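Before anything else, here's the structure in question.
Yeah, one chain of the complex is gone here, protein chain that is, but the others are all in their spots.
As written, the chain order gives the labels A and B, with residue 1 at the start of each chain.
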Amino acid sequence: MDTWLYLRLEAFPALLRGFLVSIQLIVPSAVSGLVIGILVGVLRVYGKSVIKALADSYVVLFRGIPLVIQLFIWYFGLPYFKIYLSPFTASVLGFSLCSGAYHSEYIRGALLSIKRGQTLAAESLGFNTVQMITSVILPQAIRRALPGCGNEIIYLIKYSSLAYMITCIELTGEGKILASLSFRFTEIFLVIGVCYLVMTSLASFILARLEGFLSIPGFEQQRT
Amino acid sequence: MPESLTAIVDALPYLLGGSLVTISVVAAAMGLGFVVGLPLAVGQVYGGVVVRAIVTVYVWFFRGIPLLVFLFLFYFGFCTTLEIDVSPYVVAVVVLGLISSAYQSQIFRGAILSLPEGQLKAARAIGMSDFQAIGSIVVPQALRLAIPGWSNEYSILLKDSAVTYALGVAEIMARAHFVATRTYQHFPLYLSAGAIFLVLTWLGTKALRLLEDRVRIPGYSPHLS
Partner (left out) sequence: MTAPILQIKDITKSYGKKEVLKGVSLDVNRGDLKILIGPSGAGKSTFLQCINFLVRPDKGQIWLNGKEVRCEHRRNLYAYRQKIGMIFQDFNLFDHLTALENVRIGMVKVKGIPKEEAGQRAELELERVGLKDHMHKYPAQLSGGQKQRVSIARALAMDPEVMLLDEPTSALDPELIGEVHAVIRDLGSNGMTMIMATHQIAFASLLASEIVFMEDGKIVETGTPDKIFNDAEHSRTREFCSKITDLYGER
């Protein structure tokens, strides 16, 4: 069978299936990672000392240990405590927690970059802490954290391929199975590479547009 | 002694042996990434339209595709098609190095662009060719500024190196998994592997900070001069 025919008849349907699984991995992980990141980032800046220390150690652990090992711990390690996760659940859990740790770094940096005068002004208007955080600080911090967090989401798209290593068959996994059967590794993995390139490029395009859309004249420059 | 602890103690020499493999993979990949990445950065800053376009596409390509896909593509794909007989270790170094070169080029590019324009001008004014000026004025300064970025790249590369387990490179992760499947002590062993990575990250970052202090120019802080 010639390459094109093979790709069209056999590879593409399987790869499409895998692609959809990849999307199902990426989207929830990105969202929950971001939520965790914001929560942890806020706690690391405004939390009480014990909570701060806990949040800090979470970040050190999840940024310092390779993601593959984290995935292995969730999938192969938890049964040690009689907890059994499906490959898909373990992947989403692993991605969210790891990604959240990275997001929190950007959120924390952004929060710390906001000038003291902003909080003083909010306090002087009678805002309570929660109101101040949600309506003054976060809107500014999110804009500053956006480039970093956006990058992290692009990393997540690429790292989603690691789900294959704990037997969650997504795009890379489908490709590996197909290629092992047909020995057309080069063709299959080039196609897969293109798929990822499209995803990452699309994501960076959207993020750049979002950054442009949210930008406030002169705000990004006054970073001190 | 509880079973899990025995398993860790028994496996420790084997795992530490794996860390030597990990370190050598990371060091070689960083070296390759440096050798390729620096010319890319210089090309992207000072090159003509064509060179700049080539570098941009190169960086886009190597940053846009997952490591695992590159490992499979190179090892099972290219090496088989072109009938090159190389070990997974070599493929791991080459792939990690090429990906790193794309990231390192952007670190160096940022560093070069942050230098004051007058440095290059002054070099030209005493009759240096562009090649001399870049080689003896721009690059030595840019490399110093690039060390923090480099330290970050090291910790990413270190963690990514665990993925080369997929090709069977006998690094820390691969060894931990090997022992785990035989002793059924998965959790303790992965945790130990993770701990070794944490220590390696810490050590490497520390070493690079020492290097940064060593090559620091007295009194100099960029953007204030």
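The rule is short, and it goes like this: a residue touches a chain if its C-beta (ideal position, glycine included) is under 8 Å from a C-beta of that chain, and two chains touch if they have at least 3 such contacts.
On a predicted model such as this, the values are computed, not experimentally measured, just so you know.
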| item | value |
| --- | --- |
| Touch partners, limited to displayed chains, of the chain removed from view | B |
| Given B:Thr56, B:Ser87 or B:Gln132, the one touching the chain that is not displayed | B:Gln132 |
| Selected residue (touches chain absent from view) among B:Ser4, B:Thr80 or B:Gln119 | B:Gln119 |
| Per the touch definition above, residue among B:Gln141, B:Ser155 or B:Thr201 touching the missing chain | B:Gln141 |
| Residue numbers in subunit B that touch the chain omitted from display | 116, 118-119, 121-129, 132, 136-137, 140-141, 144, 217-222, 225 |
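Operating definition for what follows: only the chains that are shown with their structure count from here on.
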| item | value |
| --- | --- |
| Chain centre separation (subunit A, subunit B; CA means) in Å | 21 |
| Partner subunit B, residues of subunit A touching it in the complex | 60-61, 64-70, 72-73, 76-81, 158-162, 164-165, 172, 175-176, 179, 183, 185-186, 188-190, 192-193, 196-197, 200-201 |
| Residues of subunit B touching subunit A in the complex | 60-61, 63-70, 72-73, 76-78, 80-81, 155, 158-163, 165-166, 173, 176-177, 180, 185-188, 190-191, 193-194, 197-198, 201-202 |
